[in-house]
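Just one protein chain is left out here, and the rest sit where they should.
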Amino acid sequence: MFKDMFRKPKYVTIPSVPPAASTKQEALQQPVSRRELPDGLWVKCPKCGEVLFSKDLEENQRVCLKCSHHLRISARARLEYLIDKNSFEEWDTELRSADPLGFPGYREKLAEAAESTGMSEGVLTGRASIEGNQTVLVFNESGFMMGSMGSVVGEKIARAVEKALELRLPVIIFSTSGGARMQEGILSLYQMAKTSAALAKLADAGLLYISVLTDPTFGGVTASYASLGDIIIAEPGALIGFTGPRVIKQTMRQELPPGAQTAEFNQLHGSIDLIVERAQMRPTLARLLRYHREGAKYGATV
Amino acid sequence: MFKDMFRKPKYVTIPSVPPAASTKQEALQQPVSRRELPDGLWVKCPKCGEVLFSKDLEENQRVCLKCSHHLRISARARLEYLIDKNSFEEWDTELRSADPLGFPGYREKLAEAAESTGMSEGVLTGRASIEGNQTVLVFNESGFMMGSMGSVVGEKIARAVEKALELRLPVIIFSTSGGARMQEGILSLYQMAKTSAALAKLADAGLLYISVLTDPTFGGVTASYASLGDIIIAEPGALIGFTGPRVIKQTMRQELPPGAQTAEFNQLHGSIDLIVERAQMRPTLARLLRYHREGAKYGATV
Amino acid sequence: MAQLFEFEKPLLELENKIAELQKFSREKQIDLSSEITTLENKLEHLKKTIYTQLEPWQKVMIARHPERPNFYDYAPLLFEDFLELHGDRCFADDRSVVGGIAVFRGIPVTVVAHVKGKDTKENIQRNFGMPHPEGYRKALRLMNQAEKFGRPIFTFIDTPGAACDLGAEERGQSEAIARCLMAMSGYHVPVISTVIGEGGSGGALAFGVGNVILMLENSFYTVIAPESCASILWKDPGQAREAATALKFTSQDLFSLGIVDEIVPEPLGGAHRNPEQTAEVLAEKIDKHLKALKAYKPEELMERRYHKIRSIGVFEREILE
Partner (left out) sequence: MAQLFEFEKPLLELENKIAELQKFSREKQIDLSSEITTLENKLEHLKKTIYTQLEPWQKVMIARHPERPNFYDYAPLLFEDFLELHGDRCFADDRSVVGGIAVFRGIPVTVVAHVKGKDTKENIQRNFGMPHPEGYRKALRLMNQAEKFGRPIFTFIDTPGAACDLGAEERGQSEAIARCLMAMSGYHVPVISTVIGEGGSGGALAFGVGNVILMLENSFYTVIAPESCASILWKDPGQAREAATALKFTSQDLFSLGIVDEIVPEPLGGAHRNPEQTAEVLAEKIDKHLKALKAYKPEELMERRYHKIRSIGVFEREILE
């Protein structure tokens, strides 16, 4: 179904996922994507090797019950864990990647990604409330071509930020990405500038932007919107950087020290405000949103 | 004469140096202070040991003819070398240090400093032109209690900056100082805040501030106005830092690497825009003033 | 019990004597209550005599007392909520400077503070409360955000001074301090600075450009450490006691000089005798000043702060004939 879509030249029509307003409810009742539900009932922790009952793992927000390793998680599952029930209004679901360079294999990769994630692109945008605090929300989807940023990802983020400006709402972006999407060449590169420019306008308007870095966040995404938060949060152990560890190893011709490019390493080096466990993400974000609520401002209490 | 002045309780009167408008000419005809003219005709370079004919040395702006070492120089001599002839209008010559803490030996030290430098305090402020470019100028005098900053130094600088704001002129400050003046306690410390606050207003008004660091500049002066230049220039080899080398050595219990805290070291570490030899200071400053002249602005040429 | 200084020994002797009498009275079933009351009154009188007549050097000792409450001790007492934020976004997270967002009587505020360690290990982590450039830059980043979001800024000063090592010089310690001074002077939000322990030179001043400057009674705030002053002046750090007097750096001195707006009284014997009480009094003072500052518009807050700082300094004017 998705494959068909990408073969058609310009405007295509698909009736099902992602949902128009009417199917929103349904989408929310599907807390985790196919990808995350293993075939069996057991999942092996990629860090400590513990074999976990998959229902327990899901209930623990995919944090290993033995070693607290934060397993990767889909955009929709994260949304679920985070927001007030049924409060999500999704935006710009109709945008689809084109293949502007005619890049070898790109349309096939898009179709595969859509198929395996059930998403139309590598980002989910919209508004929702967290403990009653309205906010604009953006989630990268690591399963969609490694969460890479092409024209659609950039456009959806820029639109979400501009919408936040219009609504005078804060913005929270959960990043996970391999970087700019090579298959759209220079167009992908300039999405870094585009998202950063939109965030500059948000900052000028005095609105809050919280960036949450999750495993892994690299390249053009780290070097644009992900690093521009008024407050930058990371999940424990998340790998975060510009250049990937393999390339650094090759260039420096030496092993990286243990723990290099983890959230903890980044915090030590001043890049990150807070490391927050997944279970604490919702209350922490709610707390920050409350601190920055217009009514909470000093001037407003006079 | 100066000693008498400092013993009087509040308002004192001295008729001579520093000059009122009428004696300006005379002051300018005295290019170097007593301190710098050695008793004999020969001066030994403190760096290379070369014995130099003092007239040659003065003609070379007190830069060693053999090793190019920049010897220390009085505020008035520096003014001479720098400005268009007779263009200096000195400001706030009537301010004198009090002894607000009743600090042991302070009044005597002030009197000695006045006596040996022929200056009323450790700073000279006013306006002048450099190659035809009007500018506000400030010079620390290292001979006056090591150029330390007490209430008068802070006040004169703040006034000069405020005057620049009023006249919409750039400001150039030549620093040389051991830091805040201990004998005025907390009042000296807050001169750092005072001068920085005045410079914040200047920056807000879009006016240029050039800071020139000369040997030595340390402590509270480096940690306030001296480090706030839009452009920061240093003389070659000048020692510049916050903490003096002796204290660092004691604390770190190790020798400093050769060249630590020199202008060159500071430039390598990103603190300094330009290292400019004394002979090139006038043309370089003129060039920078021209770049920033209101009429030279892009908008102004429309 | 808290570590005692030499000048506190007479109190200890008296306390011990009272305890002895009480024990004796209990064990032997002899009524000594009138003797004990007399001694207790005497103790109370002696305490007042000693603690209200402390000379500057004794205040230095109290301000540097290893058990003196630091910002982390006060935070839960002053604020309903405090979320620490980290990093200068450039080089490191300096542990000698702590900052974040706190809720003070319902109002979110940005706080920035020096923090010394409580033991050797923590002191090494926190460089004995002496910030590196990244500490000032973290503070600056957080204060700039307070300005952006219209939050009042509370700073808490407690440092022997700026770091004195080569790394601090290499990374532009001077510039980092100067930028704090410049930025703080321009904020449009209320800035309330409180010296809670040691206020040592430029490292302390970096957080000291407040609309209101408060000092805990036994804190001090100085252009130079008394030991260094004595070294320079008399080539003898042993004369720190004399330097402490000469430098006029106690809360009373700074109040007289017009730098400090109000002194925050401490419990007899110092803040460490009763951190809760100290925090309570401090909170009241801060609340009072914050409320008073509400009378001013953002632009006025900035201008008033400028004029406060601008007018610091004492000098004479020569009358030219």
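Read from first to last, the chains carry the letters A, B and C; within each, the first residue is number 1.
Please note the rule applied: a contact is a pair of C-beta atoms (placed from the backbone, for glycine too) under 8 Å apart; a residue touches a chain by one contact, two chains touch by 3 or more.
The structure displayed is predicted, hence computed values, not measured ones.
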Which displayed chains the hidden chain touches across the whole complex
A, B, C
Of the residues B:65, B:203, B:247 or B:260, which one touches the chain left out of the display?
B:203
Given the contact definition stated above, which residue among C:5, C:57, C:72 or C:91 touches the chain not shown here?
C:91
Selected residue (touches chain absent from view) among A:94, A:115, A:277 or A:294
A:94
Under the stated touch rule, tell me which residues of chain B contact the chain that is not displayed.
203, 206, 208, 230-231, 267-274, 284, 287-288, 290-292, 296-299, 301-302
By the contact definition given up top, give the residues of chain A that touch the hidden chain.
5, 10-15, 20, 93-98, 100-101, 103-105, 120, 150-152, 154-155, 158, 180-182, 184-194, 196-201, 203-204, 219-220, 222-228, 241-243, 247-248, 251-252, 256-257, 260-261, 269-271
Omitted-chain footprint on chain C covers residues 89-91, 133, 137, 170-172, 175
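Throughout what follows, only the chains that are shown with their structure count from here on.
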Would you mind checking the shortest number of contact hops between chain A and chain B?
2
Maximum distance between Cα centroids and chain C occurs for chain A
Considering B-C alongside A-C, which chain pair is linked by more C-beta pairs in contact?
B-C
Quick check on this structure: which chain has its C-alpha centroid closest to the centroid of all protein C-alpha atoms?
C
On a C-alpha centroid basis, what's the spacing between chain A and chain B, in Å?
54
Starting from the mean Cα coordinates of chain A and chain C, work out the distance between those two points in Å.
43
With centres defined as the mean C-alpha position, give me the chain B-chain C separation in Å.
33
For chain C, jot down the residues that touch at least 2 other chains.
none
If a residue has to touch 2 or more other chains to count, which residues of chain B qualify?
none
